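With one protein chain withheld, the remaining protein chains of the complex are depicted in position.
Every chain is named by a letter (A and B) in the order it is written, and numbering of its residues begins at 1.
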Amino acid sequence: MADNAAVAGNGNYVDFYNYKGKYSGIAGWLLSVDHKRIGLMYLYSMVTFFLIGMTLGFFMRLELWSTGQDIMGPQTYNALFTLHGIIMIFLVIIPGIPAGFGNFFLPIQIGAEDVSFPKLNLTSWYLYTIGGLMAVVSLFVGGGPIDTGWTFYAPYSIRTGTEVILPLLAAFILGFSSILTGLNFVTTVHRLRAPGMSFFKMPLFVWSLYSTAWIQIIGTPVIGITIILVMLERAFGIGVFDPALGGDPILFQHLFWIYSHPAVYIMILPAMGVVSEIIPTFCRKTIFGYGAIAMSSLAIAFVGTLVWGHHMFTSGMSDEARWIYSFLTFIVALPSGVKIFNWVATMHKASIKPETPFLFVMAFIFLFSIGGLTGLVLGSLATDVHLHDTYFVVAHFHYVMFGGTIFIFFAGLHYWFPKMFGRMYNSKIANTALALMVVGFNMLYFTFFILGYLGMPRRYYDYLPEFQDLHRFATVGSWVMILGIIIMIVNLIVALRKGDKAPANPWGGMTLEWTVPSPPPLTNFTKIPTVKYGPYEYEHYEEVVNNEH
Amino acid sequence: MSTNATHTAAESHDAHVHVHRDDYGAKMGMWLFLFTELLLFGGLFILYMAYRVEYIQQFQIAAKELKVYMGGVNTIILLTSSLTMVLSIVALQRKNVQASIFWLVTTIVFALGFMVVKYFEWSDKFHHGIYPKGPGLMDKSQGEIIFFGLYYTMTGLHGLHVIIGVGLLTAMLIQIKRNKVRPDRFVPLENAGLYWHLVDLIWIFLFPLFYLLH
Partner (left out) sequence: MSDISNTHNAHTDDGRIAHAHDPSYGINIMIWLILISLTVITVAVAGIDLGNFTLFVAMLVAAVKSTFVINYFMHIKFDDAIFKIFLILVILVLFVVFVLTGFDVFYR
């Protein structure tokens, strides 16, 4: 570790950007099996896809500016919300934090040089890219853009005249990529931890990635087979889900949600892991309830696998199934609550440094709490019947997915930006952008709660005149939010080119990535460290960060 | 695990051995992959359970179309190929490369034999018009259509896994001949074997569920 400190101190090393491998230039990236380069390639792809998905959402809001047809017809609107969903879910949120930040930081945080299967890791990225490209290509072939919604419910997905097979194949390939990343991470955590790093000395981000990886391994194959079945049914008329052939479409929903509900924990758990990194760093304090937070990740992963039926309360399931799923749904609130309370307890009496990443986390806790609490409303059978398929649901999952995962994706971007790129950004502009985003976000999505409560159904390109004012308010909110996002991204791009050089440890973090230089060298560590203390034991800060063992 | 282009030139050679070879990790990765296969088929078995509850009688009628002896022969072929697969691994571990190759080839031959039986079975059904949208099938009740829908997807997907298995085992054969897989480095063969046993494992359940309904 002393070597690492020396390198971190004088900057006399070759970082992974400037390292000359077998290939150089663009091939040096596209053929690189270095987990950091792969992580960055994921991040670039995701930010791009996020901007595309955001643009689609922008146009949907424009269409809803007034009643009747404004800028697009109903069929286009159907295609738009389907694509918005597919892009945001399958291309941004699910791979977002694990494949992007996970790839970059999981090996460094456990003191490893790379993941267990570097070539497989690159393969995952290629599958991801191929899947993404296929989703885009599918817009222009066959019967045109898919209009089933991102859930592909049978029997409509079997019968619609739009192109379904190609986007489904894209989703299948993306799932494959996700599985391979998951098994890579589980093996890496089991095999490549540095000497002394027991499971309970792992950073909480690693714990959350580990839990997530398990859901990826156990859940994703189920949607894989569901997708294959729909493709086969469309292509060959095999009787599986089609009621005309005796099939049961509710079973499609079961199989779909057996994956897709755990998938929301694939989306949120890594975000919770990032939060558990950022809070102790900016509180300069040991995290409260390390074991509880680590175990709650596993608990969420396990219980989260059992509650898929709450998406189907109005689909025609048996009553027994409905109350069982409702009951199990409430149980998930427990480990989620454990996390929130432990985070807040960590901040208690801490000397907090309110830097940008920490402010993002504050926004997250606020938005995610609203999302979580409204989730209880939807998890109760009686209220769900009223609110199902209304804007209330749309509002709920945007608070959880966007206010939860994407805000933390941005938080992670600001937290690890100096480490990844070796530059600092302008935090005043970043904070302004965040303020705009939070204000716009609430204008947009809180209005959705009201609209949904009043009975506005989701996925309609038109609405009754009495909803117009609320819709306009929400649309204005979308502009404010998009402005914030653009400012944030421009700020980071400027920082990439003109930002000040970042020190090895700008925030005073204690996990291993802060003991190596920014940006890290190719093999992360000149010498594999020996771990003595837990990840947030600030009483040993000097010893760990200055590496004077 | 891999020969890693950007890493080979890196300064510390010792450290790279860690990344390059981890037999235990390779095996763990393989098992994790097998779990995904288990869940993939698990989804199909869930469908089977639900539809069997819904269409008890029709399933029994439909199952009479399948020939027990064909399924039985294929079960024995697959079980035996599992044995020869194990024997190939044991032979390699005992440093008997020639025997290992012999048993591996036997396994591949059995796998192909399975596919040949499967081919005759399917073409017999097709001959009677029992295929998706086929005239022989559309005359039947909905429960029977679903039965054959599941039959074709489940045995079809299983067959696809057999074909992939043949590819994997052939790759192993080449690796052994090239001395890449050898007595002191047998884990790739072991992993291929794990995959092959999973194919067998799935069939152990498919056989009674489709052929032995009365």
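Please note the rule applied: contacts are C-beta pairs under 8 Å (C-beta built on N, C-alpha and C of every residue); 3 or more make two chains touch, one makes a residue touch a chain.
These numbers were taken from a predicted model, which means no experiment stands behind them.
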Which of A:A321, A:V344, A:L376 or A:V490 contacts the chain that the document leaves out: A:A321
Of B:I101, B:M115, B:M138 or B:L201, which residue touches the hidden chain? B:L201
Spell out the interface residues on chain A facing the chain that's missing from view. 190-196, 218, 250-251, 254, 258, 302, 305-306, 309, 317-321, 324-325
Against the chain that's been left off, what residues of chain B make contact? List them. 17-18, 21-25, 27-28, 31-32, 35, 38-39, 42, 45-46, 49-50, 52-54, 68, 72, 75-76, 79-80, 82-83, 85-87, 89-90, 93-94, 184, 186-187, 190, 193-194, 197-198, 200-201, 204-205, 207-209, 212-214
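Following the convention adopted for this analysis, only the chains that are shown with their structure count from here on.
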Chain A touches which residues of chain B in the complex? 1-2, 4-12, 15-16, 18-19, 22, 24-25, 28-29, 32-33, 35-44, 46-47, 50-51, 54-55, 132-133, 141-143, 145-146, 148-150, 152-153, 157
Which part of chain A faces chain B closely enough to touch in the complex? 19, 21-23, 28, 31-34, 113-114, 116-120, 179, 182-184, 186-187, 190-192, 217-222, 224-226, 228-229, 232, 236-240, 245-248, 251, 254-255, 258, 522-523, 526-528
